[in-house]
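Shown below is the structure under consideration.
What you see is the complex with one protein chain gone and the rest in place.
Per-chain numbering from 1; labels A and B assigned in written order.
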Amino acid sequence: MSAVVVGAGLAGSAAALALAEAGVDVAQVAAAPGATALSAGTLDVAGASPGIPTLPWRDALRGTPLLPRERLALHRRGAPSHPWAQLFGAGDDPSQPEREVDAGVARLAGWLAPAGLGLAGGLGANRLLATVAGTLRVADFAFAPAAGGDLLAAHEIAVVDVPPLEGFDARALARILAREIEVLGLPKRPVSVVHPKLPEPLLAAPSPARVAARLDGADARTVLAQACQGLGAPGRLLLFPPILGIAAGAELVAALEASSGGRVAEALAFPPFALAGFRLQRALDAALAAAGVRRIAAHVRRLASGAGARLRVVLAEEPASLDAEAVVLATGRFTSGGLGADLGVVAEPLLGLPLYDADGRRIDGIPARRSARKGYGNEQPLFSAGVRTDRRLRPLGANGRPHHGRLFAAGDLLGGFDPARERTGLGVALVTGLRAARAVVEALHAPPSRTGDVP
Amino acid sequence: MRGYRGFLREMLRTGSLRALALQLRTGALHVAHQAFGRRRGDPVARFLAAYGPDGIREPDPAARRLARQAERCLVCGLCSLECARTGGVPPLDPRDAVIAAARLEVDWVRLGVSPGGDTACGACDACARICPAGIPIHLVQARLASFAASPSAGTKADATPAGIG
Partner (left out) sequence: MTRLLRTRVLVIGGGINGTGIARDLALRGVPVVLAERRELGSGTTWASSGMIHGGLRYLQKDPAVTEHSCLDSGAIQRIAPHLVFRIPFLMPVFREDPLGPELVEIGLEMYDRYVPLKNGRPHTRLTRAQALALEPALSDRIECAFTLDEWGVDAARLCVANALDAADRGASVLTHTEVVELLRDASGRVTGARLRDRLRGDEAIVEAELVMNAAGPWVPQVAGLAGEAVRLRPGKGIHLVFERRVSNLAIYAKGVDGRDMFTFPHEQNSMAGTTDDDYYGDLDRIDVTEDEVAYVLQAMERSIPGIREHRVLHAIQGVRPTLFGFGAYEDELSRDYEILDHGAAGDAPGLWSITGGKLAAYRLMAEDAADRLCAALGVEAASRTAELPLPGGEAPADLPALAARFRIGLAPAARLAFRHGARAQGVLEAGEDAHARGRRIVCACEPVLDAELRHVARSEGLRRLTDCTLRVRLGVGACQGAACAVGAASVLAEELGWDAERAVREVAELAAARWRAVAPVLAGAQVAAMEIHRHVNFGMLGLAEEILP
C-alpha cells in the first residue's frame, strides 16, 4: 500500500480522492462516519473572525459587509495557530488562498456531481441561509438543496409547514427569521407560512428521515409537487424542512420548483435531523467507490512502525493491519473518536500525539473537566484543540518535530480553531485534505528519508 | 461482634438512653434468632419475588453489556437516517431503541414491536454500522423485542429492559 487514509469524512475523502487521481495506491479505513455526516449543508472557509466575538454575518451585513474573501484574510492574520495561518502564512501571495479554495471546491463539486449532489457559492459574495430554527448563517458555499435558499436573492420567504414533523416548527421558524432579518438591518422581506395539502400516507411517521426516504420515490415526489402547486412566485423562496429526499439529486427540487413556480430550498438542519450531512457522506462514499479507492470498515487501534520506513496501521478487525508508505490521519475530534476522553483524560488515541488549543496550550493528559472553562460563551480549550503540524501538515510530537516523515494530518484533527464557533469545519477539511494529499505525493516521490526527519 | 466496642463508645457519646435500650433489646433477639437458626429460604428469590412488581428482575449480563454500549449515544440521528434509507418501516426508528433502553417504560408501538414480541426491525445492522459511537443498535432492538415476549411483559417489570437486568 502506498497510502492509507484514516477517516471517511470530508478531509479523509478529499485526500483519498486526490491521491487516487494522482495515481497513488490508496486505501481508506474508517469504522463509522463523524462530523461530516452531521454537517448542516454549508461549506465555509472564512467563518467568524478570530478575536472578534461577534458573529461573522453580523459583521458582514451590519455596517460594512465583509466579503468571504475578506474574512478569510482576517483569519490568516488573526490567529497564528489557525490552520489558515499555518498553511497560507502572512507573507504569501494574498490571492493564493482564495484560488486554492476555489480550485478545491471545483474539484469537490466534480467528485460529487455523479451522485447528484450540487455545490454552489463563492468567496466574492455573501449568501444568507436560514436554519430550521429560523436563525441565519452566512455561507461561503452550500450544498443542494440548501444552496437555493439564499435569502439575499429572495424578495419574500414562505416557510412550508409540514405538521406534525419532529424538530420543525414552521411558525416559530418564520417568527425568528423575520426578527433576524430586522436585526441585521436588511431590507424587509415578508415571511409567511404556507400549508400544502399533504395526504396522510406521505406523513405516516413524524420522523423527517422517514418522510425524506419516501420522497425518494417518484410517486411521493409527484404527490408533493401537486400539493405545492402554485405556492411559489417569482422572487419567492419556499423554505422546506429537511425532508427533500435522502438521495441527492435535483429531480425533486426541480419538480417542486416547476409546480410551485418559485425557488425551493431546504433549511439548514442539525442533529438529530442532519440530512444534508448524511447526503454529503453518501455522495463522498459513492465518489470513493467510483474512484476505486479500497474502503476498509474497521476500527484503528493504533499506528506503529512497519517494515523499513513504513507505517503500520493496526486494526481491531480484519485485515488486522495495513502497512503503508504514507498515512493521512483525518480522524476528526471527539464526535468521531479522533480525540478521546476515556476516564476523563483527553488524548489522541492512535499515537498519543500532543494536543494544543488555539492559544498553544497543551491539553492532552489532563482531565477534560479541568480544561473546561466556566461560561459557555467563553473560549473553550477543549474544543479548539487538536494536533499541531508543520507546514507540510505533519503532526508534531512533544519535541516539536514531526512524528514521522510521512505521517500527515487533515481536517478537524488539526488544532488551533474552534469549528463550532467559526463554522469552518468543512472548509478546513477540504483544503487540508487536498493539501495533505499533495504532501503525500511529494513525499512519495522524494528521496527516502529517515523517520522523524524535519526538512 | 466486630466493632461493638467502638459502637458502644459512639452510642454513649451521642446516643439517647431510649436508643440504647432499643438496641440492646433488638440485639438480644438477634442473638437468639442466630442461635436457634431461623431459616427463611433463599433471600435472593424472596427479594426478587417481593420487588418484582416494582420492576426488579434477575440481572442479565448480556443486557447490561448492551446498556453500557448504548450509554455512548450522542443523539446524532444517523441511525434514523440510515434505517429510513435502507427501507426500515415506519414507525421503526433505531434512535428510539437506544433511548428506550434507558427508560423505565418502553414505547412498544414506536419501537415497532407487537405484544408477542414480533418486531418490525429486520436486524440488518445498518444502524449499528453507521453509528459513530459503535452501538450495536440492532441488538438493543432485538433485546427490547424479546422483553415484549417475556412473561412479565405489560407489567411494571418491563422497567429498564435493556437497561439493567
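Assume a contact is a pair of C-beta atoms (placed from the backbone, for glycine too) under 8 Å apart; a residue touches a chain by one contact, two chains touch by 3 or more.
Since the structure is predicted, the reported quantities are computational estimates derived from the model, not experimental observations.
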{"item": "Interface partners of the hidden chain - shown chains only, full complex considered", "value": "A, B"}
{"item": "Selected from A:G23, A:P164, A:P187 or A:P234 as touching the chain missing from the view", "value": "A:P164"}
{"item": "Residue of B:A102, B:A120 or B:A149 in touch with the missing chain, whole complex considered", "value": "B:A102"}
{"item": "Chain not shown, touching residues in chain A", "value": "35, 38, 40, 48, 53-55, 57-58, 131-137, 163-164, 166-167, 169, 171-172, 175-176, 178-180, 206, 268, 270-272, 333-335, 341-344, 346, 367-370, 372-378, 380, 382-383, 419-421, 423"}
{"item": "Sites on chain B contacted by the missing partner chain, in the whole complex", "value": "1-4, 6-7, 10-11, 14-16, 18-19, 22-23, 26-27, 29-30, 34, 42-44, 46-48, 50-51, 54-56, 59, 61, 64, 67-68, 70-77, 95-96, 99-110, 133, 159-160, 163-164"}
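Assume only the chains that are shown with their structure count from here on.
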{"item": "Centre distance in Å when chain A and chain B are each reduced to the mean of their C-alpha atoms", "value": "39"}
{"item": "Interface residues, chain A side, partner chain B - complex", "value": "31-34, 37-38, 204-205, 207, 209-210, 212-213, 246, 271-275, 278, 297, 299, 335-337"}
{"item": "Chain A partner contacts - residues on chain B that touch it in the complex", "value": "74-78, 80-85, 87, 90-91, 93, 95, 129-134"}
